[in-house]
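All protein chains but one are shown at their positions in the complex.
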Amino acid sequence: MSAATLLHVEDLVLHYRTRQGTVRAVDGVSFDVRRGEALVVLGESGCGKSSLAKALMRLLPRNVARTGGRVRLGDLDATALSDERFRREVQWTRLALVMQASMNALNPVVRVGEQVAEPLRVQRRWSRRRALARAAEVFELVGVATDFLARYPFELSGGMRQRAVLAMALVAEPELVILDEPTSALDVLTQASIMNALKRIKRELGTSFILITHDVATSSELADRVALMYAGQLVEVADAGRFFAAPAHPYSQMLMASVPRLHQRARPEAIPGQPPSLFEPPAGCRYAERCPYRFARCAEHPPAFALGERHRARCWLHADDGEAGGAP
Amino acid sequence: MSPSAVPRPDDAQAPLIAASDLHTWFELRQWGFLRLGAVRAVDGVDFTLAHGEAVAFVGESGCGKSSLARTLLGLHRPTRGEVRFAGRSLGELKGRALKAYRAEVGYVQQDPYGALPPFLDVRRLLAEPLIVHGVRDRAERERRIRAALEEVRLSPAEEYLGKFPHMLSGGQQQRVVIARALILAPRLVIADEPVSMLDASVRVEILELLRHIQCERGLTLAFITHDLSTVRHYAERIFVMYAGRVVESAPVDDLLDHPQHPYTQALLAAIADPDAANATRLREVPAGEPPSLLHPPAACRFHPRCPHFMAGVCDRHDPPDFEPRRRHRSACWLHR
Partner (left out) sequence: MMGGRWGEGLRELRRYPSALMGLAIIAALVAISFYTVVAIPYSEALAQWRGGEVWQRNPVNAAPVWLDRLAGGGAPRTQVVTSAEAEVEESAFTGGRRLRIPLAFDYEAEQFPSELTLFLHARGHDQRPFVRLLWQTPDGREVPLGGYRIGAEERISLSQDRALERRLGGLVPHIGLLAEPGMTAERAAEAAPSVLPGRYTLLMDVLLFDEAARVDAELVLYGRVHGLAGTDHQRRDLSLALLWGTPVALAFGLLAAVGTTVTTLVIAAVGVWYRGWVDATIQRLTEVNMILPILPILVMVGTLYSTSIWLMLGVVVVLGIFSASIKMYRAMLLPIREAPYIEAARAYGASNARIVLRYLIPRILPVLIPTFVTLIPTFVFLEASLAVLGLGDPLLPTWGKVLNDAQSQSALYNGYYYWVVSPAVLLMLTGLGFAMLGFALDRVFNPRLRSL
């Protein structure tokens, strides 16, 4: 773990218990995020990416069947902390989460400014005035006029509410912000301007981000690194340049080929089949069923092969060029 | 845009569906009688779609594209103007004729799960339109249901007939929705954001399927989307809508490669193709937000956000349709 590493996640597991059986939503996920770096967790719906966010934030539902793995935040072993200490010392202040559709979860009867200032007043016991002043700063940062502080959520458009939620996450200056589908419900132009705000914040404040999305195009707007998730596992983790230009895993390649592009004339190609059920994922490679390159070995579960510095792919095709090692 | 002055070279026949001066406003009332104003969801739209043509209406949420779709489907009554289908005005259709029109138009919705009644299995929900349109013979219905499932490539059909919507994946659900839209053999299919709720890997499949069926059957396909990047291979013409109006229309490649209207340009600039370089550059985004349809800006609807705003012109006079390029219309004073 190098000095620049902010978040180190090793073999993270989160299984749910449901009436139909155990859902292996996060099934051995490892990655790290450096300071000032943005990691995009890319995956289709139901691949477990939102559960990953919940596991990192320890926002676990009641029906957890199994959790496991190690999470280090800087030099702090977050796994060793009690829930209470984690909530006090890590949540909001060091690690913040913007949940999916959280713009609709604002309290409708409390002014937006108060809601944004809330974490400071609760966690840091700041005075109302001081907290509101800080909230105003963050509002400017995310591109909302400060006179919106005194408004109620219903007086704000969807884009503005999403910015307010973002401001709430940023207000306590966390080192790492997890964004779960922050723009998926928004219009193209609003999306673009929120992504602009995120880029600016990343550049100016050096905040690290984990952006969770299903949208390949959006992911490229912020990503320094990309982690592609499939059926509860990461299949490839790579620098953005590498990932978008020459992905290694067959799923990455096919996903990239399936994206309709605006400025290119190449016709997108669909990926046949469907992801496996998370109840009983296949014992071997989880992508094998849809993979055109599958061969005998795919019946075994592939480890993550290191293909270069900080580039790993979980595919037997790379067994020769890479060394099997830590999971991606 | 007055009725398309640009007939397709190979298309001399009468248009299938045409809208002229179409307005769909929703009155806001209090206590049933106090008029508070009107939401101008569709506010003066003209177009003509020929037989067998695939077009896309593109715009952000609240631009009126879904209201336009519903007006074409006859689910909303236009406040002003009319829709003509195969030469007959929709407003004149009553009773049996209106019902016959409903069989002529298929509808594919955005949310495939919501579009299917959760308490009916695939066989029954596909039988519904047939029953409604008086197909009494059980065997005949079964035959058509199977054919429809095969056509949307849910085969073998037996495997799907007994399933309930929640047992199907999103892509399969959308195929069932498409099968239902096609089962009455319509001449026009309106697809409102057919792939926006689906996963990236499934989107292309569904779009390909729609396009394939459209070509096979010679259908007219009106495809409504907010996502310009999905349009290129699946439509022939694009209409860009903003605040209840069509601001630009052109054949797909021409529009995507040479956008004329400042709004279209902004839209295109905001959309990224996946590329690592995106992370390092800020996108140019026009300030502000889409206008309220209750109180839209005067004259050109885009003028408050437009980088080329010309005071005294854009905020005074409604821009007419100009034709800056061949078959390429744009409602902007810049082309004057």
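The letters A and B name the chains in turn, as written, and every chain counts its residues from 1.
Simple rule for what comes next: contacts are C-beta pairs under 8 Å (C-beta built on N, C-alpha and C of every residue); 3 or more make two chains touch, one makes a residue touch a chain.
Being a predicted model, the structure only gives us computed values, none of them experimental.
Visitor: Sort through B:28, B:75 or B:277 and give me the one touching the missing partner chain.
Guide: Only one listed residue reaches the unshown chain, and that is B:75.
Visitor: I'm checking contacts with the chain that's been left out. Which of B:115, B:213 or B:270 qualifies?
Guide: B:115
Visitor: Touching the absent chain in the whole complex: find that residue among B:184, B:219 or B:332.
Guide: Considering the complete complex, B:184 is the one touching the chain left out.
Visitor: Specify the residue from the set B:40, B:65, B:84 or B:102 that touches the hidden chain.
Guide: Checking the options B:40, B:65, B:84 or B:102, the one contacting the hidden chain is B:102.
Visitor: Across the whole complex, list the residues on subunit B that are touched by the chain not included here.
Guide: On the side of subunit B, residues 32, 70, 73-75, 98-99, 102-103, 105, 107, 109-111, 114-121, 128-129, 132-133, 162, 164, 177, 180, 184 touch the unshown chain.
We take it that only the chains that are shown with their structure count from here on.
Visitor: Indicate the whole-number Å distance between the mean C-alpha point of subunit A and the mean C-alpha point of subunit B.
Guide: 33
Visitor: List the residues on subunit A that touch subunit B in their complex, please.
Guide: Listed in rising order, the residues of subunit A that touch subunit B are 38, 44-45, 157, 159-160, 187-193, 195-196, 199-200, 214-224, 239-241, 243-245, 254-256, 258-265, 267-272, 274.
Visitor: Could you pull out which subunit B residues touch subunit A in their complex?
Guide: Residue list for subunit B touching subunit A: 60-61, 169-171, 199-205, 207-208, 226-230, 232-233, 256, 266-268, 270-276, 278-280, 282-283, 285-286, 289-290.
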